[in-house]
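Notes follow once the structure below has been shown.
All protein chains of the complex are present and in place, except for one that has been dropped.
Letters A, B and C mark the chains as written, and numbering starts fresh at 1 in each.
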């Protein structure tokens, strides 16, 4: 392989440099029917799962076919998407805020043909390349993060847990038979790169062992005061130890105070947390974002820990399926998962979903914890 | 006046000493019909304002006449109550948890006669001695504290604010025409000796000037570290100053950090807060205690400050009256004041009650403050 | 004739509500008249000077009481609040003006005999002024001098067979609603339990050994007539766990307008015809009721026992038979950490004499708080600081979804080493064997 220059001259980095141009203006990318009717749409309809029809005040119609995809996507895959878009959509496509792909056409026939085409495409391993669905009162794509594919702090994998989960709930992706939309999100550590804290169902990687301290290197790779300041519970203090006959500056961790947030590791590479047995999954439910009927709310931790069981995390997916099915069978129309749990009471939620309640689920983080305890005699036996 | 000994011998305090006997057993005090039907009541009815009828499974009936009174009560007044109880009730009476007096008789005729008798008695100044009422969906007696009558930390008077308020809302004491009970409470400083923090309407004395420091005496009358530790906002620090040529230990207060809780004064008499212009009243509303329909909730501050206007606090009583009347006109049957405000939204509450909203009403005390801000786009214009 | 002019206070004599000013004035007159020739042990002008001092506060807009002094009776750490006025020259009658907290009987029923004895005692040895009752529940005798304290205590115990109440870092005087004595809603005998625990914990009540004050309150049911949930470190609130007893015939009578809804509590206004659907079924917080075909159905399993339906139709609906109480912990006023209500700790427990199960629970809570509570830290604050789960642990209570309104929002779980496979001891060298730097 020979180095191919883009034209950039490292000797003169400022030569011809273009900076601060931002993204392209979106208007360059809009399909003509979209550009024409922008700001003048009248209504929409979900013709069938994965197929939306938007009708403009002009009378124009646009049919959108939405299909799922693994967010971790190769350029081969993107090129295939482009081929499809070239064939059916005049060279336009879009991605949704939940990593689905949308193709837009102007007739129902094209929409049907496109849908058929998309669902016919499969990977050699047997999975759909472009399953159509993700609309209406169903499960759509899982918003997720990097996991073991790219990040340094994950407590689990992202792509794998997502694939395992979507396989199990796939029927809900292609049907619209739930009481309301169910948004599943995944984040591989407590940094929660995503809206895991406000999702109907959230898969969260968590650590459970305090950082290991790499005393030998700590003082070289991080600043002790920053590491100390990083800890929200004050578990870390500066200390000196003797290492191979030398006094070195390092830190000590009061393990009982650690709640495994990983912020120390973020600030100091010499304090890794990850551990095969310590790491795993916490499940949260009942968050939402829309202001429809009820206000946005946070997700709540309902299973404090499930061990990592790669490649398919069967315990985790079983719990998720059970929750989803119970919700589907019990909730009112338009009722989001958390609104259902609030209505029946969390005591019933645990009972109906056959989940064990443990003290780990009782908030003990700072003053607001109090507001999640129960200050009433209203409860159900 | 000559010292009259009870029999106590100061030389031998332990001689014949009786301790740890607690209160008398309540059974010694129950009227016969009460004792007989205890634990076996069937139902009750409010015959008319201030008159309850309880019916036992035995068929027995007891009629209770409830009357209001100033909680600050002379023995002359108590003896008059005893005279009445002797006359009508076989020498029994009780006090309610809100400082009303209850007389129990077993026939409706006696009850009517008793009620007539009670309402006929007036103080020379014109006020009722024993107004009958305080039942059902009305205003009952105001639970209150000491104020300028006995305490060292009040920011206002208790008995006076209560009298002024009860005079203004008196019609609601003798009628049962509100949507639900309205419980008014009063506390003269932030210590809140009472259930002011969970009342439909609460009158609260507040200070607004940081403590004055009596440097000359501080070190003699209190322990500097305790004074420093008392402050929840960390506004107090130990310091040394030169006073009349001598170095003395004392404290300094960072005034901007003070929120006038008075806890420093509780711990250290050399740090008084009270001030004619600084002190006054905050009004809170919307708290409740019962678990009926909705859960118990805290009162909310809706007027941050009203100056002390003794003897009748006209600005304060005007606001209270306005709130009460607005609530009475607008709420649903069975709807407590706070539930009404929650239903219409606090933006409407301020509008309808013609109250000004100011930044003082936005919580800024510690982390839970966040939970009172608005995390939704649901609001009313 | 009163010594002091009180033009401001005089304005509080008008208006319908009982005037404390008029009342004090009648005491002043009575005191000066002294028809029984009592040899007052505190100055006769005591109420007079109180009114004068209070007038001065009305003029100044400031209190004239000095920061409390430590006074009391031998062997007790509470029951008396010391008080001195800051203008003793002008108001010698209230130069000393301590209050005595007298333990009230559960439910605050009295005989006139008891009250008259108390009045006589307080006429002789105090100001003749009282609070019936203090906010915690005590009979509060306001205004006496230090030398009288032991005398009052002696007469109270010897002649009246009654003790002082609490103050200081003690168990405070427990209080209850009247409960079974005159209320069909009572789910346990709140008076008896209040009495029994008061007797059991006399030592804790009189001798400060706690980090701070501790209050018990006993509500016979969830309506909360003694406000336990708001103002007691440990609240005992009655409930049941079987079924609301329904008499359908009487329900029909309510619907037919035979009985006033809510026992007539709303009779002062015309609210229209009683509408059981709107007024009961639709307001049920758990949505567990139906009214169909003239029959009221309650799905008791889903009922949260809020009592609303029972309140609206007390003749037709009755509390269940399998009764007991819930215990909540931590209520307190805002100082210092902000207000708290009690947090549900024991959803249901039987409450039958001799209450050993309850005493055991109380003591396990205290043991923990006395061990871990900081000075001047209410148990509600300890709970916030150390976590609710800790309380469950020390009281041997199994965690239960009923302990929370909703599970935690954050994943900041304090795992323990024994929870975690392989424990916490790890070597960096092992880690490095799989992960190069």
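Convention: a residue touches a chain if its C-beta (ideal position, glycine included) is under 8 Å from a C-beta of that chain, and two chains touch if they have at least 3 such contacts.
None of the values given here were measured: they were computed from a predicted structure.
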item	value
Omitted chain's touching partners, listed by label	A, B, C
Residue of B:122, B:215 or B:322 touching the missing chain in the full complex	B:215
Selected residue (touches chain absent from view) among A:77, A:106, A:315 or A:342	A:77
Touch list for chain B against the chain that is not drawn	190, 197, 204, 206, 208-210, 212-217, 255-261, 272, 275, 277-278, 282, 284, 286, 298-302, 304-305, 307, 341-350, 357-365, 367, 369-381
For chain C, the residues touching the chain missing from this view	60, 62, 64, 66, 86-88, 334, 338-339, 409-412, 434-437
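Here is the rule we use: only the chains that are shown with their structure count from here on.
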item	value
Distance from chain B to chain A - Cα centre to Cα centre, in angstrom	51
Intercentroid distance (Cα basis), chain C paired with chain A, Å	48
Where chain A touches two or more other chains, by residue	367, 370-371, 375-378
Residues of chain C whose C-beta touches two or more other chains	222, 229, 285, 305-306, 337-338, 341
